[in-house]
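All protein chains but one are shown at their positions in the complex.
All chains are identified by letter, namely A, B and C, in their written order; residue positions are counted from 1 within each chain.
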Amino acid sequence: MNSFGRIFRVHIFGESHGESVGIVIDGCPAGLLLTLEDFIPDLERRKGGTQKGTTPRQEEDLPIFKSGIFNGKTTGAPITILFENKNTRSSDYEKLRDIPRPGHADFVARKKAGGYEDYRGSGHFSGRLTVALVAAGVIAKKLLGLAKTSPQNSPQTPLQSRGASEDPASEGIKITSKILEIGGETDLEKGLQKAIDAKDSIGGIIECCTNGLPIGLGEPFFDSVESMLSHIVFAIPAVRAIEFGTGFVAAKMFGSEHNDAIEDMNGKTRTNHAGGVVGGLTNGNELVFRIAIKPTSSTPKEQTTLNWESGKVETVSVKGRHDLCIALRVPVILEAVTAIVLADLVMAEQKIPRIINPRIL
Amino acid sequence: MNSFGRIFRVHIFGESHGESVGIVIDGCPAGLLLTLEDFIPDLERRKGGTQKGTTPRQEEDLPIFKSGIFNGKTTGAPITILFENKNTRSSDYEKLRDIPRPGHADFVARKKAGGYEDYRGSGHFSGRLTVALVAAGVIAKKLLGLAKTSPQNSPQTPLQSRGASEDPASEGIKITSKILEIGGETDLEKGLQKAIDAKDSIGGIIECCTNGLPIGLGEPFFDSVESMLSHIVFAIPAVRAIEFGTGFVAAKMFGSEHNDAIEDMNGKTRTNHAGGVVGGLTNGNELVFRIAIKPTSSTPKEQTTLNWESGKVETVSVKGRHDLCIALRVPVILEAVTAIVLADLVMAEQKIPRIINPRIL
Amino acid sequence: MNSFGRIFRVHIFGESHGESVGIVIDGCPAGLLLTLEDFIPDLERRKGGTQKGTTPRQEEDLPIFKSGIFNGKTTGAPITILFENKNTRSSDYEKLRDIPRPGHADFVARKKAGGYEDYRGSGHFSGRLTVALVAAGVIAKKLLGLAKTSPQNSPQTPLQSRGASEDPASEGIKITSKILEIGGETDLEKGLQKAIDAKDSIGGIIECCTNGLPIGLGEPFFDSVESMLSHIVFAIPAVRAIEFGTGFVAAKMFGSEHNDAIEDMNGKTRTNHAGGVVGGLTNGNELVFRIAIKPTSSTPKEQTTLNWESGKVETVSVKGRHDLCIALRVPVILEAVTAIVLADLVMAEQKIPRIINPRIL
Partner (left out) sequence: MNSFGRIFRVHIFGESHGESVGIVIDGCPAGLLLTLEDFIPDLERRKGGTQKGTTPRQEEDLPIFKSGIFNGKTTGAPITILFENKNTRSSDYEKLRDIPRPGHADFVARKKAGGYEDYRGSGHFSGRLTVALVAAGVIAKKLLGLAKTSPQNSPQTPLQSRGASEDPASEGIKITSKILEIGGETDLEKGLQKAIDAKDSIGGIIECCTNGLPIGLGEPFFDSVESMLSHIVFAIPAVRAIEFGTGFVAAKMFGSEHNDAIEDMNGKTRTNHAGGVVGGLTNGNELVFRIAIKPTSSTPKEQTTLNWESGKVETVSVKGRHDLCIALRVPVILEAVTAIVLADLVMAEQKIPRIINPRIL
């Protein structure tokens, strides 16, 4: 279904070329100040069209608040945020109706909906919906900034020495994502140029780090922190893999190497191979994970695929307006979904009150 | 929380050295034949003590059916399966009470429960609970074997050419897992010997492949197949990473390389870089994913950690009875959780009836 | 939270005098034809201002489809329906800010939200949101009309003889509600006149009957049909009681009187004291329940209440535009929520396919 979360809970909807995309956010505490300005920076970060390698499709991407906000503050009732779709060129897609684009959801979407799917620009499967996730992420981040947590967490340091810091200057929970690689290159310009030269699309690797987390978020089995995060991370189109801490490399290490020695009563560890999660729970050290983004499915290169009508394989070249490297736009989306999960887990541990600065008790 | 699933739904409970571990399975159709013999093979596969590199702790691991089965068949009511803990040696752990073992959940568990946790053998955080997952997996596998699916899926073939097969001889949905690497070695004996020589523990990589799946399982966003699978896979202790299809390697590929060309009306693709999931939905090709298992946290090597009482760092050597390489026991657990998720998704698509061979309509 | 259902699932949002009220419907099968005309009749039935005893506030109440519908049919993606609030007169409420109206949610809403609630016209607590329930109900009813059920159900007959009918002409599941009493009078005009004469508001009793249901909907304990129905029925503002079949009268009967004798293999019973539910499950006979609606809280009469600011009790006369008897508008809302629950339960039993008349398999 299209819902996620237990206490801070989101419901996503919309289609790429339909009326709108949007999100309903249930369970947000009352009294949280929310202005349009809170949303602009992250929405701008997500937007295509302004940097090399991203789609020239430009949407204004202004959030329209439909419910749950009154006098600039949340009321505790469900918050509904809409984004209208204006800059659509459905004609690009009309001619592709019978040709499922390789790597895209066209084929499976059509099978799933028995032919009733909105096929324009991937419809409900479109990355366009991530704009709604980013909006919900803005709210989640604001909440996390208010969380009452102990001050054992550290700024970002190299992985092998990423333990909790001695610095007690906690200021809530902070999430940052960055691109580590494009097309296998840590020099991102170089990776992008590779794609431009090849007239092809390219993928990348993104890392997400969170500081300031309390110890003990999550549950040992089904609701482990890794379970919850990976669940929502794979909701982002084009994600193909996730690893926590040393991740796949852990499989090649000895136990004595991989284990992080606990050094103080706040749980600070000398190293952080665990990426801040042990036994499914946050351990108070920096939460670190990385994801792999596949190359954009829409590549300028010619490809073969099936024609639904003729039942025969033919050649297709996907025109439309597309990102050469969708990974460039993912960091802010990754922060958003991470914030959504962590807000839920932090609220489950009662680290955020039901009312922010109540005026009446 | 300790529940997972929407239609085929499991609830796990228990502690390593408590009375028992167990599982409640809700939503299983009525009329499914279940005998003790159905459970023995997978429970044996999971069991330690019989192969080099696994714990000498031996539990009989016989499932005790407490509800939901009548005259050897499921009734549609919740199925409760218990495993008693008999072969416990809690004294091994009593002396470690104040010394959180590195890599284990001891520290976070104590913080989470405020000192009330059952600390014996990791308590509720123990890998012991996976015996209950395996039992639920047996039931899920039997259900999947009965699923009405189209016959477009293939046996296991090399990744680059893992498309759907022409063979129409579908016999339900089949899941198999295997170890790809131990300690970085594809020769598993060699990997294990490395650990034995180093007197240390070691990790590994496991692959899981599923054939016979219908097209269209899952949902595009929060309930994508990757979301659901990764959610439950990270419930398995020691899992640190998951990747679908080409996974992390996808981030280095060009779009034209990574896209799988659709070749027929059943969705068969020439290659299977997507690992059988596109747009969050199964595409009818083999479902392929790999996970990384960290080295067993309990290593014979001396390590430093904190002493809760003194607040000082000291040296600890974890005795107890442990697996040198827990990854050896994971394949059957991985199959089980995969089956649990897929049974749920397959039932959501009405591919398994509410009653198996009804005697009364 | 503001969600309900497991397979056919609704999420409600909005405020009486905010931008809009609306609903997201997740899990609706693809391929269902939905036109504006489908919605008009039930929306008209709910609308105030056209009959004696209802509010003169008139909203156009035209549903705006924001997602999930394409070319006039559902796509299987979440359906979002908005109703804009145009005809609001918030000034009516501004002066009441500090005076919680007796019988209304003003006081508890303020406490719950710590003073951040949208207090205009009851905000998120307003009966205005039922327009969204009615819209979801229209979709649920259309689905129920397509349900594959056995033809053992009967038209509406007196309670004591309401068994299943012999008539095999089943045409899906049909729900009808009617007012039984207004202000204690079965002559409804008389009841209403009583209120008009007394310059006071008045309540009523509504009955809801459903025919054509399959046997076995629901679960014996937490998801009994009565549990699910009462859960959603009490979501309708002003509902104070619910009873199934003979209801409270059953408490005064002998077992031999109350038991309904089963007369044929379709489960047809001679009488229908059970109201069509036994053991928490539908039994194939007419589903019958009644609810009590309290008198509208906004009465023209003067009342005493607290003044938040002064902390003293004072006299208030609620002006605004209100229903003299809110019960008059409830039947269509009651049908709607009943349809929402039944659609969910019927889909859980796989009586409605995931795709209506698929064009592609």
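In the analysis below, a residue touches a chain if its C-beta (ideal position, glycine included) is under 8 Å from a C-beta of that chain, and two chains touch if they have at least 3 such contacts.
If you're wondering where the values come from, they're calculated on a predicted model, not measured in any experiment.
For the chain not shown, which residue from C:T149, C:T282 or C:T338 touches it across the whole complex?
Spelled out, the listed residue whose C-beta touches the missing chain is C:T282.
Take the complete complex as the reference. Which residues in subunit B touch the chain that isn't displayed?
Touching the chain left out of view, subunit B contributes residues 1-3, 9, 11-15, 18-22, 24, 26-27, 30-31, 64-68, 70-71, 73-80, 82, 110-118, 123-124, 308, 355, 357-361.
With the missing chain put back, which residues of subunit C would touch it? List them for me.
Within subunit C, the residues touching the omitted chain are 1-4, 6, 12, 100, 102-105, 107-109, 111-112, 122, 124-125, 129, 181, 183-184, 195, 198, 200-205, 215-216, 219-224, 226-228, 230-235, 237, 239-265, 267, 274-275, 278-283, 292-299, 301, 303-306, 308, 311, 313, 327.
List every residue of subunit A that touches the chain not included in the displayed model.
Touch with the absent chain occurs at residues 6-7, 77, 220, 348-350, 353-354.
Note that only the chains that are shown with their structure count from here on.
Looking at subunit A with subunit C, do both copies bring the same residues to the contact (over half shared) or different ones?
Mostly the same residues form this interface, as more than half of the numbers used are common to both chains.
Round to the nearest whole Å and give the separation of the Cα centres of subunit B and subunit C.
Going by mean C-alpha positions, subunit B sits 43 Å from subunit C.
When the centre of a chain is set as the mean of its C-alpha atoms, what distance in Å lies between subunit A and subunit C?
37
Could you check subunit B for residues that touch two or more other chains and list them?
Residues 6, 220.
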